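The other protein chains are all here in position, but one chain of the complex has been omitted.
Chain lettering (A and B) follows the sequence in which the chains are written, and residue indices restart at 1 in each chain.
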Amino acid sequence: MNYKEVSIETEPIKRLIDVLREDFKFIGVKEGCGEGECGACSVIIDGKLINSCIVPIGTLEGSKIITIDGYREIPKYEIVKQSFEEVGAVQCGFCIPGMVMATEALLSKKPRPTEGDIREGVSGNLCRCTGYNMIVEAISLASERGKGLW
Amino acid sequence: MNEKIGKPVKRVDAAEKIGGQAKYLADIEFEDMLYARTFRSTKARAKIISIDIPQLPNGYYIVDRSDVPGRNRVKIVFYDMPFFAEDEVNYIGEPILLVVGPGREEILNILLNIKVLYEEINPIFSIEEALENTRAPIFGENNAYAKYDLSKGNLEEVEKSDIRVYEKEYSTGYQEHIYLETQGVVAAYANDKIKIWGSMQCPYFIKDAVVEVLGFDKDRVQVIQTTTGGGFGGKEEYPSLIAGQAAVAALKIRKPIRLIFDRAEDIEVTSKRHPSIIKIKSYISFDNKILGMDVDIKIDGGAYSGLSSIVLQRTMFAATGVYNVKNMEISGVALATNKVPSGGFRGFGAPQAFFALEMHMDYISKELGINALEFRKLNILKQGDTSSTGGVLREHIMLPEIIETIENMSDYKKKIIAPKQNGILKGIGCSLFFHGCGFTGSGEKDIIKAEVKLLKHVDKTVEILISNVEMGQGALTTLKKIVAYTLEIPINRVIFKNPDTSKVPDSGPTVASRTVTIVGKLLQDAAIEMKEFINDYIELEILKQYKHPEGFVWDDEKFQGDAYNTYAWGANIIEVEVNPITYEVSVTDIYAVFDIGEAIDELIVRGQIEGGMLQGLGYASMEVMQHKDGRLLQRTNTDYVIPTAMDFPKIQSKIVNNPYIDGPFGAKGVGETTLIGAAAAYALAVQNAIGHYVNKIPVTPEYLMEVMSNKN
Partner (left out) sequence: MVDAFAPKSKEEALEFLNNRQCIIIAGSTDLMVKRKKWSGCLPYFNSDVIFISHLQELKNIRVDEKCLSIGAACTLTELRENILMPLYFKEVILSMASPAIRNIATIGGNICNASPAGDIFPLLYDLDCTLIIESLGNMREIELKDFILGPGKKDLLKGELLIELKIPLNIFSSFYYKKVGTRKSTALSKASFIGFYTLEDEKIKDVRMAFGAVGPTIVRSKHLEDRLKGLNKKELSSILAEIEEEYFKIITPIDDQRSTAEYRKVVCQNLIGDFLGNIFTSTVKIT
């Protein structure tokens, strides 16, 4: 979990989001709906973007999980952070950690995405403040700046 | 100096939000904390005959009306809404009691085993039923939370003259805020005081409500805003209810109480935008001038009065919009129904008013056979004209510039007359609108009486002490900018912490597009006064109080005078394509032009434009919220849909420069103006595409199917 080997003894059907937030104190993972609809709880598991509110921990034996709490320590994050800051893509911020995870998942698969690719990449992340366009621009900027990183 | 301030800076809160370090209420751990969950009415309207509570395990409590030491009524405008239901319930979801304890599973278990015996009363579910008043009224004698009339000139005479008359009725639906962070508070009792933390827009509203529910002296209640994940008006008055409940629990149990809603709960029971039915009758001269308007407004206030009277007022003051109408009768009523109470929501009645009005303007133009935008241009307000309440519009009104700008951006003139291509339903629509900045009339002067403090510390940092909050709209950054630029110091020397009522004066709520215009102005004034001392190593506190501008008067009985100190203005143009097979609408282009005085930060303004327009477009198109027998049909994030990143294209926007003399650096309110015109422009574009009148929002494919197959 976040680049460290961990183990936990708990109920296998416990939601990953509860394990992350309550057991490991990774509070960067936000609960916006608990229904798998809003993406605020997005994490990356074995390279895939996944909503942590609908995954039982028991299915994740041996998996690699990355949350914003760990991701913000690595160099790629800096590019994403600066892009979001410069474009002015952050308002209330609640959706943003999920958007950052979606950005990482997208750029890992498509390092030079089109606008359509980006919109699809964050299509499962709801935002009520920004209207998305500035977030899309931030991700595009990150992909330009991050040449070679993804 | 003006140019420099607009230049964007990195928002001061962005970094910690991006990295997930910003702590929202649910992220904060409170020692010894207990969880609370609400037990709610399952009946739309009933007497509570009895409540059967199961045996409670050790450490678990029920908190209800019997635990309220003070007044069991939430202070909003009237005092009709209880914190905990007493002998009756008036909507499905009404809070009856809290179950509190250390274990959430056990709390759920207790909730399942609480049995209530209800005696159902005939409910009232619609505006029509409320008006018929054939059942026991929910409020007063006739279900009316508020009823107002507003007159100007002499409409009777206009009606008698040789004139063309056009009449139509329009309706708008509910809207739910869906701030990404749900509502929540934590209350704790220590050292004889109650402390409240929460996601909120108005710390002092909460403080006042908690003072009353506990019967405490004011200095025994402290309210602290936590980083707030969106508000949009939904956290204006609603948090007062849950803060009061949590406070009563904290006082009873002597442990911190955490009351945070799940999403489905939040959707189902928190306040919503008022649905409306608006009928407009316009009297048009033979040279295409609007000589008179008769507007009848009905809004659905739900089960308790809340802010309905104020929303109704704003709807009425916006009813004739940006047009110079010299004779009018505007009547409005806010009705009680047995559904979730309606409340504050970005725009606050103006989106409803402008939807009806702008649709009506196109209706008239169609009947007259003239271009809709040309018809509008003939009638727009100018400097020196009087508003609907008889106040003189003292500033230059930028409507001609706004219209010209948006016409050029969108190529509207060509597109509106372009012949229709076979089989493709393309349309374009244009709306014009305004938003009054600040509280209505004498609200700022007589009710809020905002006070701000600017505190210069010995180390030369300057701290902003106000009760207005950052909720995503950028207040943190813009207000720091105003102070920093005035004092000519770097922005990182300005401190602005989340408001704590024990430390900040009451500068009023974060609503009504007043934060920059009113509070920012006071901060600028304070900074100006501080300037000469800025480099001294002394501590200095400057207090500024709201001063009503000279010559602005308001009669709150007759609704006459200057309803607002200033207005922000705007135009939206939207282009759509309607799929004739599925009746789905695709927006192909969005244009928006605003006069918001001056941008304190261009990126923050753009963020408000992008977000406001999308929220307005959601309101116009996909945000469907219906009731059946008093229960919301769309009550999860799955069923109540808001726009995703795939639903709308880029927005092209511009702001026109028109500094407001009484605004900080010329700035006016932005937050609501950006939402108000979107629904009308969308509906007008669809109407234009399909060649049939559209009379309600949301404009769903289902509605379009009815309209296009002439089933209406």
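What we mean here is this: contacts are C-beta pairs under 8 Å (C-beta built on N, C-alpha and C of every residue); 3 or more make two chains touch, one makes a residue touch a chain.
A quick note: this is a predicted structure, and the numbers were derived from the prediction, not measured.
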item: Hidden partner chain, touching residue among A:M1, A:I27, A:L49 or A:L141; value: A:L49
item: Identified contact with the non-displayed chain, of B:R37, B:R73 or B:H360; value: B:R37
item: Residue in contact with the excluded chain [from A:G34, A:G131 or A:G146]; value: A:G34
item: Chain not shown, touching residues in chain B; value: 37, 104-105, 107-108, 260, 262, 580-584, 622, 626, 633-634, 638-639, 641, 643-647, 701-702, 705-706, 709
item: Where the unshown chain meets chain A, residue by residue; value: 11-15, 18, 22, 31, 34-37, 39, 42, 48-51, 53-56, 58-59, 61, 102, 105, 120-121, 123-125
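Here is the rule we use: only the chains that are shown with their structure count from here on.
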item: Touching residues (chain side chain B, partner chain A) in the complex; value: 8, 10-11, 13-15, 17-24, 26-27, 177-182, 227-230, 232, 262-264, 471-474, 603-604, 606-607, 609-615, 636-638, 642-646, 648, 650-651
item: Complex interface listing, chain A residues touching chain B; value: 21, 27-35, 37-38, 40, 67-69, 72, 77, 80-81, 84-97, 100, 118-120, 122-136
